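Got a structure for you, questions after.
Note that one protein chain is taken out, while the other chains of the complex remain in position.
Moving on, here comes chain A:
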Amino acid sequence: MANRGGPGGRPNGTAQQQQGGGGGGRICQFKLVLLGESAVGKSSLVLRFVKGQFHEYQESTIGAAFLTQTLCLEDTTVKFEIWDTAGQERYHSLAPMYYRGAQAAIVVYDVTNQDTFGRAKTWVKELQRHASPNIVIALAGNKADLSNKRNVELDEAKAYAEENGLLFMETSAKTAVNVNEIFQEIGESIVGLFVLVVGIQICRSEQSRLNYVSKIVYSLWYRK
């Protein structure tokens, strides 16, 4: 275990890319970690995304749980390796083991509970400081079906996400709102980033690199 970057035994910070057989599409494997206060619905989001199920009284997670799910984007198949972590503050010391080398993180809070939003901010800070620099972070305001009991305003969270360059959605594992969408958006932005990074590495001269980056940025802008 000494030389490995953590769960999965893959080197840190890079996505794996395989050439798909025949069809020409890429297959990418990404490591994704879920973080957030306990009982905000991390396991429920994963369960909804992976199995399409919802359990009202989802058991608490101890240590962490692992699941995988595949998602098809335009010409790329993305395989998520998902680490769902325990929420209690005490398990904090285990977290680096799971977010180390992750390409994406979903930081989850509960829209009905302001404290969990505060905790989410702490997680974001920690990820920005200690996770791999290219990590894509998404902020998920879960339990959106309970928005009549809301304690965290949509605009507040949105502003915070924009300030920190996070993807953001309000989700509901219970009603399945925005669950697949958030994973999809994460997938797209990692694939985009991945293409960008590989492309830059391929370009030899300074000028061609610059051209390449501006082309990518333009195409991303145009697509939006």
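Just so it is clear, a contact is a pair of C-beta atoms (placed from the backbone, for glycine too) under 8 Å apart; a residue touches a chain by one contact, two chains touch by 3 or more; residues count from 1.
Heads up, the rule we're going with is that contacts and distances are computed from a predicted model.
Of "Putative exosome complex component RRP41", "4-hydroxy-3-methoxy-5-polyprenylbenzoate decarboxylase", "Ribosomal protein S2" or "TBC domain-containing protein kinase-like protein", only "TBC domain-containing protein kinase-like protein" is the UniProt protein name of the chain excluded from the display.
Touch with the chain that is not drawn comes from one residue among A:L32, A:L47 or A:V152, which is A:L47. Checked against the hidden chain, the listed residues A:T68, A:N151 or A:S208 yield one contact partner: A:T68. Interface note for the absent chain: among A:A86, A:I135 or A:A157, the touching residue is A:A86. Mapped onto chain A, the interface with the missing chain covers residues 1-2, 4, 6-9, 38-39, 43, 46-47, 50-51, 55, 57-68, 81, 84, 86-88, 90-91, 93-94, 97.
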